[in-house]
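As you look at this complex, bear in mind that one protein chain is not there, while each of the others sits in place.
Then we have chain A:
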C-alpha cells in the first residue's frame, strides 16, 4: 500500500543511497595516464573518438621551444576564432623569452591534465587538448563555442513591465543573467554533474546567509543520488528530486525569467540552473507561488491584489465549475434559481446525452484544441482557433449535441484555467477537474464536496524539499499572507516569507514607516 500512502500522504520519495552504482559505459571508463610519446597519445585518443569526422588533429612545432606538439579538438564544438588566433597563432608564430605554454596561449581557462579519460571528456565538451612531445600531461584549453540562441523575450512568461530577457540553453549565460540582478558576494553556487553519458551541469544558486542550510543539503543530496544516463531538461530533473512523485501538483516552480529567479533567491529560495535547458527550477515551492507573476510587483498593489483574487477564484472555477454543473443538473437542481433553471431546462431540451457525457465531450474537445494549438506551427495554428470557435461555439449547439449552458461552462473553465500564470499548475488543475466530474456524476454535490476535501487534504500534506507546500494557508502563517491571495505594498513586506525557510528573516528596513 506504499503507493497509496504516498499518493494520499505525500510521503517524500526516499532515494536509497546506492553504495556501488553499476558501472555504466561512458567515455570516461578505462582510465589511465597518458604516456610521454606524442604519437601514441594521438593514436589512443583517436581510437577513443573513432568515427568522429569532426575531430581535428593539428600537428605543428612550437616556435619558441621547437618541441613537436599536436592540438586536438572537436571542430563542431569549438570556437574556431579562439583556436586559430589565441592558440595556434601564438604557438606557431610567436617567439617568447618565457617558454611556458600558459604564457604563450592567450586563453583564460587552461589547465594541465594527465588522465586520458578526463581529456576525452573535456574534448567532448568543446575544449582543445594540446599534447607536447615528451610530456606526460596535456594542456586543456577552454575553446568551447557551440551553437546557441540569442537572449530573447521569454515567450512563455510574457510580462508588461518586467525585464525582457529570458533564459537560454547555456547555463553560463543563465547564471550571468542571475548574477546581474544579485551582485552580492553571498550569492553562492554549487555545481553538480548529472547523467553518466549526458554530463549535464546542474548549478544550485542561493544566498549563503539567507537560504536554510538543511534545505540546501537536502537538495544537493537528492541531486547527487540521481543515477541516470542523461538529463535533457529541467523538467526531467524535477521528476527525480520532487517530494511526492504521484502528485499532480508541481513541486518546483519553473521559470525562464531571470528577474523571477532573482526575486525568489532574494526570498531565500534555491534556484537550480540546468545546462541545456532554459527553464530554471525554484524550490522549495509553495502553492501560492504558482499564482504569482513578476508583474504583480510592478503594478499598483490594489490592482495586483485584485488580479491575485481573480486567479484564486479561477483555480476554484476550473476545478469545480464543470462538476458543479453536472451535480446540479443531475441531482440537485433545486439549488438553481428558478429563472436560471427554466433557461437551463430550455437549453438542455433535445440534448441526447446525459450531462456527464455532454460535459466530457466538450471538456475533452477543449483539451484537444489546446493541445493542437500548442504543437501546430504558427501558420496552421490559426486554423485551430477557427475550428474551435465554429465547432465548440456554434455547430455543436445548433446540431443539438450540447446545450448553450454547457458551452458557457466550458468557455469559463478554459478562460479561468488560462489566467493561472504558471503552466504546470494550470495543467494540474485542468486534469483534476475530470475526476471531479466523475465524482459529481456518481454522488452529486456530495461527490463534489468529497473531491474538494481530498484535494485540500492532499495539498496540506504535500511538501516541497521538506517544507510545507500549502503554506501560508496550512500551516497558517499570517505574515506570509501579505503576499498570497492579495499583495500588500512592498514596503509592508519587511520580512522574508516563512515558507522559504530563510534563516535571515529581515529583508529590508522600515521604508515609509512600515512596521519594524
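Quick note on the criterion: a residue touches a chain if its C-beta (ideal position, glycine included) is under 8 Å from a C-beta of that chain, and two chains touch if they have at least 3 such contacts; residues count from 1.
To be clear about the criterion, contacts and distances are computed from a predicted model.
> Could you check which of "Ger(X)C family germination protein", "Sarcosine oxidase subunit delta", "ABC-2 family transporter protein" or "Imidazole glycerol phosphate synthase subunit HisF" matches the UniProt name for the chain that's left out?
Options "Ger(X)C family germination protein", "Sarcosine oxidase subunit delta", "ABC-2 family transporter protein" or "Imidazole glycerol phosphate synthase subunit HisF" narrow down to "Ger(X)C family germination protein" for the missing chain.
> Using the definition of touch stated at the top, determine which of A:348, A:370, A:492 or A:507 touches the missing chain.
A:348
> Pick out which of A:194, A:241, A:265 or A:329 touches the chain that's been left out of the picture.
A:329
> Which one, A:90, A:388, A:421 or A:444, makes contact with the chain that was left out?
A:444
> Even though one chain is hidden, which residues of chain A still touch it in the full complex?
Counting only chain A, the missing chain is touched by 1-4, 329-331, 333-334, 338, 341-342, 344-346, 348-351, 354-355, 441-444, 447.
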